[in-house]
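The structure is given below, and queries will be raised subsequently.
All protein chains but one are shown at their positions in the complex.
Right, subunit A next:
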Amino acid sequence: MQSSNRPLSPHLTIYRPQMTSLLSIAHRGSGVFLAVAAVLLVVWLTALAAGPQAFATVQGLLGSWLGLAVLAVITLALTYHFCNGIRHLVWDTGRALELPAVYRGGWLVIIGTPVLAAVIWGLGVLGYFGYLGGA
């Protein structure tokens, strides 16, 4: 088939961004990012199994400011993909597909993402000071 130079729809450069499209793009983006970030889990476990030196190196990297910033982004990507994934699962049951419900769910995801991330970091702080306290 001959390909023409006729423009293709949707024109992402002029198409007005909407919450629905942005959340959808963010779901794919966060998913790919998390797939890469999951390698860190394997690295952490492998270092933990390898011994004190490897583990200290990995803990040092993760505990640095850059490491903590990366972990913060990973946490937000995770809680976003988690919340929006549940939104998708609800849609798959045939529910909440009317436009108002789609937007309501979207706002729930936007609120739930930082809230869940804060809960995870709260546990992190708890763990950190727990170990400092010798618990």
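The rule is simple: a residue touches a chain if its C-beta (ideal position, glycine included) is under 8 Å from a C-beta of that chain, and two chains touch if they have at least 3 such contacts; residues count from 1.
Just so we're on the same page, contacts and distances are computed from a predicted model.
Going by its UniProt record, the hidden chain of the complex is named "Succinate dehydrogenase hydrophobic membrane anchor subunit" among "2-oxoglutarate oxidoreductase", "Succinate dehydrogenase hydrophobic membrane anchor subunit", "ATP-binding protein" or "Dihydroorotase". For subunit A, the residues in touch with the chain missing from this view are 28, 31-32, 34-35, 38-39, 41-42, 45-46, 48-49, 51-52, 55-56, 59, 63, 75, 78, 82, 85-86, 88-89, 92-94, 120-121, 123-132.
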